[in-house]
Every structure is written in C-alpha cells, then in structure tokens.
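Sharing a structure with you now.
Every protein chain but one is kept in place in this view of the complex.
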C-alpha cells in the first residue's frame, strides 16, 4: 500500500517542481480586471485656446506649432491633458484625466507613439495607470502596453486596446480605450 | 488508512491547483528593497549655462526656450541630467545621475509627466532604474511607476514616491525619491 501513495506524492512533487521552474507557464491569459474609457483630444490651432486640451510642442524643420506638419505629421510632438469619460460624449462629466504626450513618427503613413497616464481621483477610482506603445492610427484596433500603476492600480500590468471612436479634421479626436489588466496584485 | 492520507493529498493538490490558477493572489505588498535618494534640477535660463543641469527643448506656440511658459508651463518639455545625492545637499558628492525628461501637461494647474532613468556606476550600485508616471507637482507626495531596471536592478519593478524637498522660483528644484521595489528577481 505504501507504494501507490508514494507514487502519488512523487507525481505531485514533480508537478510542482516543474511548475516552479517554469513560472511563465502558469500565467493566466484572461484579464483580472477590465475597464473601458473614452478620452477626448482638442489640439491647439492658434484660435481655440479656451477649448484646446493639447498643444504641439515639437515639430520638424518643415513644421510649426499651430498646425500639424506635412508628411503625415512626421516629427510632431503634442502634450495633452485630455478629459476621460465613461461614454463617448465629450460633454459628459470627466472621471479623470489622460496626461502625457504623443508624437507622429512615420513620414509615409499615419502612425503615432504614445506615452501617458490616466489620472483618477474620484470615489470610483484613485490612482494612476501608465501606458506606452506604438499607435498605428489607421488600424482599427491597436494594442499598447500598460506598464505600471499606482493607488487602486498598484503595480498592475496589462494591455490597452485603442480604437479611434471619432475625429474631426486635425483638431479633434476621441479614443476608446479598453484596458485589460493581466497582473492585478 | 489509505483514505485519510489520500484526502490530505487531494486537499494539498487542490490548494496548489487554485494558487497556480490565480498567481496574482500570492503577490507580496511589502517592498523587497527600499532606497531613498535626492536629485537636483537647475533649469537653463539663458544666464546659467555652467550650472544648468536641464534645458527647455520644447515649448508651445506662446513659449520660448529660456523661460517656462505661461499657463502653468503647459507644453514645456525639459531634458535633464541631474546629480543624485544621498542627502538633501546640492553640494554632496553625487552617487549617480537622473537622466531623461519632464513635461508640463496641464494649463490650469502645475502637473508634470516624467520619463527618466537613474544611472549608477559606483561600488555601491551599478545599473539603471527606469521610471515613468504622472507628477501632480503641488501634491505633497505622489507615486510613479518603476517599470524596469538593469544591472543590480535587473528586471526590478516597483513604486517611487516623489516629494518636492525644496525649490527656488522656476530655476531650481530638489526631489526626494523613495523607491520601493516589489519585484526584485
């Protein structure tokens, strides 16, 4: 009788030895938390100082600071402080701010590169979520990295799926962000 | 006799099955390493070329490169190479350099966005620590993400708590950084 039980113990032991040696194999591929937000960007164009939430602060030699540059805006850097809303209405009460920058980084198509934070300070959410990643603007759905968080999002990591929900010329765009956390702490 | 032992094995098995399926539940919320530093930023203003450790390199249309812009510096980007010290004395021997950038990103209050590295090359510490995050300057204590590290800080992650320790007008400020690593490798 000893032998079958020892065998079971041995198998369990092997199982955990293997799973310990390869912790990567245990990671879960479904989100431990999922949040959807919209944010709204109004670029300063020299005439909309009151409404603007973003400003061009870097431009290539052929550009300037009140209009996005030729060549697919290649080289433009914008700094932004955009309202975050729960639905796609620009006039909804903001639940937080999206703060950081984007830059256009290709001269033969529209692609951007993003580095920003979501900043929350409400009864619903307190803390920040930090993002970076490539944003091929013309692709319907694109993924960037959630590289960290603080407060309610302490140490969180994940993927944010971004979709352009609407835009008006070069002045306004609205992004839908579907945040899927895979490390929640 | 077989039955109770089998039951114990079964319970242990279940326990580890559950803990494997939810690795997030095992994470520890106390730091595995804790370091405190100060760093010192002297912004170039056209007259202090010798002492300056930072320079404005991006500005909105209404700004320039020798003075932080109106509207709470919204749109200013500064690049810096600041000395890191162990105490709050600007003249202490630096133990490393804080290198990267900050940008002011709100037009109705002071908030910044940070992306930088601590670079160490001493007997005490060798390697780098990489940070990004939102910095609401007027809040006493604010948290940003430690998103990675190299050398002594290989693959580390954590939270850095930043406090403004001192400032003089728009030219000098000193930050206290309390780095708490929660993933140490």
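Labels for the chains are A and B, by order of writing; each one numbers its residues from 1.
One rule holds in what follows: a residue touches a chain if its C-beta (ideal position, glycine included) is under 8 Å from a C-beta of that chain, and two chains touch if they have at least 3 such contacts.
These figures come from a predicted structure and were not determined experimentally.
The chain not displayed touches chain A at residues 1-2, 5-6, 9, 12-13, 16, 20-24, 27, 29, 58-61, 74-77, 103-107, 111, 113, 115, 132-134, 136, 143-147, 157-159, 182-183.
Within the entire complex, the positions of chain B that touch the omitted partner chain are 1, 5, 8-9, 12, 16, 19, 23, 26-28, 32, 44, 46, 55-58, 64-66, 77, 79-81, 97, 99-101, 115-117, 119, 127-128, 130, 132, 147-151, 154-155, 183-185.
Throughout what follows, only the chains that are shown with their structure count from here on.
If each chain is reduced to the centroid of its CA atoms, chain A and chain B end up 19 Å from each other.
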